[in-house]
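All protein chains but one are shown in place.
Just so it is clear, A, B and C label the chains in written order, and each chain counts residues from 1 on its own.
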Amino acid sequence: MAAGEDGVLGKTSEFRLKRRVQFYETDAAGIVHFSCYLRYLEEAEHGLWRAAGLSIAPRESEYAWPRVAVACDYRNSLRFEDEFEAHIRVAAMTDKSIRYSCVLSLGDVEIATLTMAIVCVAKATGRAASLPPAVRERLEVSADVVA
Amino acid sequence: MAAGEDGVLGKTSEFRLKRRVQFYETDAAGIVHFSCYLRYLEEAEHGLWRAAGLSIAPRESEYAWPRVAVACDYRNSLRFEDEFEAHIRVAAMTDKSIRYSCVLSLGDVEIATLTMAIVCVAKATGRAASLPPAVRERLEVSADVVA
Amino acid sequence: MAAGEDGVLGKTSEFRLKRRVQFYETDAAGIVHFSCYLRYLEEAEHGLWRAAGLSIAPRESEYAWPRVAVACDYRNSLRFEDEFEAHIRVAAMTDKSIRYSCVLSLGDVEIATLTMAIVCVAKATGRAASLPPAVRERLEVSADVVA
Partner (left out) sequence: MAAGEDGVLGKTSEFRLKRRVQFYETDAAGIVHFSCYLRYLEEAEHGLWRAAGLSIAPRESEYAWPRVAVACDYRNSLRFEDEFEAHIRVAAMTDKSIRYSCVLSLGDVEIATLTMAIVCVAKATGRAASLPPAVRERLEVSADVVA
């Protein structure tokens, strides 16, 4: 997110979450449980939205954002108190959906790569809806994403 | 829960949940994370309600049941695939609240003892409310609870 | 798993987990959090291993089974107390890895489809290892899996 010359906020296309592994995220194998990577992805996503001046779930929101597809490739493990980064990018936007890519890394070590697609749903109808203008105005596809 | 001579269902005052420890409930110490004991307590509570023909959170319910106090004494640990029991009892009922006691055990070994108090809140007002008749008719204080 | 004519146990290639949604698995959208689907997948996987007479993480095991890839397509949501099924199948086995496919369903409604690949790692070396004989003897690829 950057303020342009005319004082208008630029669009947000990526976000870097810094995060320390919590003990309750580890499992008996001594590493972070594989399901927690999706929680890190979600944390990074919501950080991205906040960086864009948005909340994905404000109270009384007209919209819900169900996940329609998630994939994760696990390359290395994380352990208690590891300080890792989750770097999320907007990979694609359609009329009614957003797709992200995300890389988890620990220093120079790549921990995992993830993708996630979400769809905008109007709560009133329960049906897919066009992305609301505020979202379209604040988020944009990252130039760094390889399709 | 038992059907009386007149075919009327008796009241429910206790419930025994049988449960196997899942891997995602363990932590890097190799045992179930201490926060999961509250989830086991909740599972047992909801099993108790179902045994009484009730659901604690039906859709469109007028009531919410926030927890107001929980305490747990941990005596032994649980490990992956342990098959334990959570034995919950209704320990007290007031006009607007319910208190439970619960014992987790693994065979003859006592794992933990818990207590929890919940209050009935009317969603419309956000204030404490009298227990609804269906709850009062179906749940009762266990005779085995030492006050 | 089936006992053959000669009394020898057959191999296991699939497992059906029956499961009720717990309240702590729901989120503020009123549905099961998307990360929990991976926990259901893991529960089904471990149930499959137990049905085959195996445990994936016995104490003092020489092997660990890190997940290397997971994908989930979400089609419908699950809510508190929904009684769903997770039907897991062994989709592929290589010298050092196993791949599963899994379908979550609620009655006739398909909730989600998942795939997961795990690899066998020898704890002593930290390197991928051939599947131990007991696993190779007890698990087999399901005939119903479309490649």
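In this text, contacts are C-beta pairs under 8 Å (C-beta built on N, C-alpha and C of every residue); 3 or more make two chains touch, one makes a residue touch a chain.
Here the structure is a predicted model, which means the values were calculated and not measured.
Asker: Missing chain touches which shown chains?
Answerer: Within the full complex, the chain not displayed touches A, B, C.
Asker: Which of these touches the unseen chain: A:81, A:110 or A:144?
Answerer: That would be A:81, which touches the missing chain.
Asker: Please identify, in ascending order, the residues of chain A that touch the omitted chain?
Answerer: 22-24, 39, 42-43, 46, 50, 55-57, 59, 79-81
Asker: Touching the absent chain: which residues on chain C qualify?
Answerer: On the side of chain C, residues 23-24, 26-28, 30-31, 33, 35, 79-80 touch the unshown chain.
Asker: Touching the absent chain: which residues on chain B qualify?
Answerer: Where chain B meets the chain not shown: residues 28-29, 31, 34-36, 38-39, 42, 57, 64, 66-74, 77.
By our rule, only the chains that are shown with their structure count from here on.
Asker: Point out which chain occupies the most central position, where each centre is the mean of Cα atoms.
Answerer: Here the chain at the core of the arrangement is C.
Asker: Taking each chain's centre as the mean of its CA atoms, how far is chain B from chain C in angstrom?
Answerer: About 29 Å, centre to centre.
Asker: Could you list the positions in chain B whose residues touch two or more of the other chains?
Answerer: Only 23-24, 79-80 qualify.
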